[in-house]
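Heads up, one of the protein chains got dropped from this complex, but the rest are sitting where they should.
Per-chain numbering from 1; labels A and B assigned in written order.
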Amino acid sequence: MKPFDYVRASDAAEAHDTAGRIIAGGTNLIDLMKHQIETPSKLVDVTRLDMHEIAPSDDGLRIGALVSNSDLAAHDTVRRDYPVLSRALLSGATGQLRNKATTGGNLMQRTRCPYFYDTAQPCNKRQPGSGCPAMAGVNRILAVLGTSDQCIATHPSDMAVAMRALDARIEVARAGGGTETLPMDDFYVLPGDDPSVETVMQPGDLITAVHLPSAPTGHQTYRKVRDRSSYAFALVSVAAVVDTDGGKITEAALAFGGLAPRPWRDTDVEQVLLGETPSDALFDKAADVLLADAKGHGGNDFKIPLVRRTLKAVLADLTGVTR
Amino acid sequence: MTEHLKMDQVQPRLLDETEQGALHAPMPRPEGPLKVTGTATYAAEWKLDGMAEGFMVRAGITKGRFKVDASSVEDMPGFLGVYTDRMVRNSAQGTAGTNPVQPGDQVQYLGQPIAVAVADTFEQARDIALALKVEYTPDDDAHVVMDDSATYEDDDDALDQGDLDAAMADAAFSVDGMWTTKPHNSAAMEPHATLAQWDGDKLTVRSSLQMLNYNKHEIADSLGIDVKNVRVLSPYVGGGFGSKLGMSPECVAAAVAAKALGRPVRVVLHRNHVFETIVLRTETRQRVRLSCDAEGKLTGIGHENWQANLPDEGMAEPVDLATHLLYGGENRRYGQHVAMLNRPASGSVRAPGEAVGMLALENAMDELAEKVGIDPIELRVKNIPDRHPENGTPFSSHGLKACLEDGAERFGWSQRQAPKARREGEWYIGMGVASAARLNLLMESRARVTLNPDGTALVQTDMTDIGTGTYAILGQIAAEMLGIPAEKVTVELGDSDLPEGPGSGGSWGAASAGSAVFLGAKGIRKKLAERLGCGADELRLQDGVATGGNNRRPLAELMDGPISEEGHLEPGQTDDDFTQSGFGAHFAEVAVNAVTGEVRVRRMLAAMAAGRILNPKTAQSQVWGGQIWGIGTALTEGIEHDPRTGHVVNNDLAEYHVPVNLDVGDLDVMFIDERDDQANPMQVKGIGELGLSGAGAAITNAIYNACGVRVRDYPATPDRIFPHLD
């Protein structure tokens, strides 16, 4: 951990420090600072700002950026109306970490790619242009969708996957003034030529809240496949909101974790399902669309058939198709 | 005075005659209150005036030479020094007793410790270590993959008995398969740590080590000083599992820096450094062949293995250790091939040999039973040999049949169904069984026992308690022998100035250190008998009162001062004349997810025959440990090496998956009542590693019974199961 200046922001203005790096829960940033993967010269502690509320909004729920993962998962409205989110949160990390980790920080957490973590190796995310040893290395946990020839890292969040399925929008207070509320696909940036850029956040910007639209109709679930039963990142995960009426699928929102550099959603997959009678063959067609551009790198090839199986099981459960 | 015994012949079962009742009781650990309040002091928790902090520097290349540029960091705040002198390549092998390789300016694997950065504070030292400029001259001949092009050192003396090829050709049924296991890390919860302090020529090392009797020599040898000047203190050790058998690199780094700076230096290994610089269990490739007749009687066994190590380690995983003695069959072949690779050194991790060898052997037995068409328990029982199938010695005791059969009864083995027959929703349910065997070892040991007239006693040895229950059982043994309550006995461990015990390793601690305490107390009993005027075999001691002949007197009246005796045990003829082994049987019930291939262990039973059980509570904990390590071995644990650099890719506890609480279903443990008269004067055998031997195989055999997928490549992560499901 390199020496840094520490500032505790007492109001929003102090938080918009273009020379500073925001810290809240710190569960990922401190980890990375100890390895000197992150080397901020100034930390701006925003934990004392007033962003701890979960409150009804005009069209749904507004979740303050400092709401802990624990509080969000245990919130009565979330448990009742957005169970996919509660489940996703509870499947991630541990009780201790969820007590510290915040909503905003969870969105900003960085990849678990082992080469990103090893400062003795090149990494295009740490040092653009230095190379990506993961491509031909040990890449079992890495991405098969949305990658570039520069980077195959995954976004490790469970929470964000559920939020993506729920069409959450991220409220960002810009350093230069003004607030934007961004759909998640506009918030996250795919690796492309420069994998060091992961979001549209600029220095001094602050995530202030996450907005959930009104509770969707239908059944919700979060299914996570992992190497041990708890305290492990997803190999693949599926967040799903699905409704049926008169034997037809009327609502389908599907997001995926463990597959891509951001919580992955492909509305073409949902279009395959909407208005159709649920069946094993239909689910296969949906998986075909999801995985049309999927590309494994050897060690992670298995994720492609695994997510197909998992998606089909989730859809079968939510639509009542007998397997 | 010394009470000496060389174990040349069977000793009377004195512990079945004594009457105190301290032994065989599930006594809670006496040091427990310190552990649960955080007041037991582990190595990194000592504070000394003027103590400086060190942080290790790791090599950033796989092979070549390095040169550090201390000037690059000497202006950093808190800088005290950067030291490379006498740096050792990796931790010492268990029972080495000499220095590990000290490679000077050579790098032989990525992550090798090459220097220690020392500063006033931990934060400063860590930053200096990461900022230090190191100039590398890489070699281009590094080899990091265990493939055909690697250089192998073969075991030229490998046994080849009879004609296995012919036996396979003539067999009614046979199995011939290749198994693989990934490397394992001990992952003790306490990282290796040392606080070194010099007083003139005398060095005191507070460290986290398992075998002080060897470690003091390793430290002295590495530093080029007389062992008389080294004192090692390890009263509490936060887990070892082999990783602390040998001196670790930070011992030398801390001592060198402390000497140079003239002040105490503490160095704690970062968790990544633990994964890289402490010996790990090698990966293995194993070929197992079994041949049998139409009834399932084995005619041949083959067990060859390929594994890896750094050059000059002189250690190979004894993969076939249990295979030699577990089952009969005239035609037998072994072979061991060690690839010399530029990767972190391989060494002992809990149950070296059996932990991985038994996976392959016991999976193969399961496959053979299916081919023969008999119950896997019947196949095993049918093939229990009367004598060691290779050297012909008799077994000192043999509990395998009882473990298999009594265990089957308790587990409900008769409820087992055909593969894929039992399903609950998305989950296939199945049962599996495997044998357990672990060679029993006895090591030379000394311990001092002192009885005071007030009915208290003191036990002293340099033996360690790494969670194994040494504090408890040594106190219980002394209490039982001296006829006083266990809480009246104080046990002092983990100080190399005390009489030399065997160290914690090889499951020999209870038998060896325990026997030394037994002997010391026996020496005291002789003196008490003399004073009471009776023969030693007439003496009865209970609750501080001695009875013998027609006399009955409290200890206080018999003693005018403390009586101190040193017990000294040496292994003897019974070791050569008999094959001594613990045996057991593992049962597992698992659920396999039909969609994802995820496996959940619902319940396990371990039936263990390990001689006299000194403390069923701590013994049960040891077996739990073995069962859960079995879960890790079978399902979750495996180090990944980068195929180009050899680097340990998953070098932390986030990505090296030791089992978590939820991974563990209901565990049951049963002990088969047994006394092994040839083993030692207490008739006990080791149990810490027996509990792991075969445990993982019971799980993978249960996976097959559940879902019809044979696992031959470990660990059985979901990606190795689901592709074979419907």
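FYI, contacts are C-beta pairs under 8 Å (C-beta built on N, C-alpha and C of every residue); 3 or more make two chains touch, one makes a residue touch a chain.
Throughout what follows, contacts and distances are computed from a predicted model.
Chemist: Assign the chain not included in the display its UniProt protein name, restricting the answer to "ABC transporter permease", "Cytochrome c oxidase subunit 3", "Multisubunit sodium/proton antiporter, MrpG subunit" or "2Fe-2S iron-sulfur cluster binding domain-containing protein".
Modeler: Going by its UniProt entry, the chain not pictured is "2Fe-2S iron-sulfur cluster binding domain-containing protein".
Chemist: For a quick check of understanding: of A:T94, A:Q202 or A:T217, which residue touches the chain that isn't displayed?
Modeler: In the full complex, the listed residue that touches the missing chain is A:T94.
Chemist: Given the contact definition stated above, which residue among B:D85, B:E123 or B:D375 touches the chain not shown here?
Modeler: Result: among the candidates, B:E123 touches the missing chain.
Chemist: Given that one chain is not shown, which residue among B:N215, B:S445, B:Q620 or B:T700 touches it?
Modeler: B:Q620
Chemist: Of the residues B:T37, B:S71, B:S149 or B:N550, I need the one that contacts the missing chain.
Modeler: B:T37
Chemist: Mind listing the chain A residues that contact the chain we can't see here?
Modeler: 1, 3-6, 8, 23, 26-27, 30-31, 34, 43, 45, 47, 70, 73-74, 76, 79-80, 83, 86-87, 90-91, 93-97, 99-100, 229-231
Chemist: For chain B, which residues reach the chain that was dropped from this view?
Modeler: 28-29, 31-42, 44-45, 47, 121-123, 186-191, 236-241, 268, 270-271, 466-469, 617-618, 620-622, 624-625, 627-629, 652-654, 658-664, 666-667
One rule holds for everything that comes next: only the chains that are shown with their structure count from here on.
Chemist: Can you list the residues on chain A that touch chain B in the complex?
Modeler: Listed in rising order, the residues of chain A that touch chain B are 1-3, 34, 36, 112, 114-115, 117-121, 133, 136-138, 140-141, 225-233, 235, 302, 305-306, 309-310, 312-313.
Chemist: In their shared complex, at which residues does chain B touch chain A?
Modeler: Interface residues on the chain B side: 58, 60, 77, 110, 123, 126-127, 130, 426, 595-596, 598, 600, 635-636, 640-645, 647, 649-652, 654-655, 657, 659-663, 717-719, 722-723.
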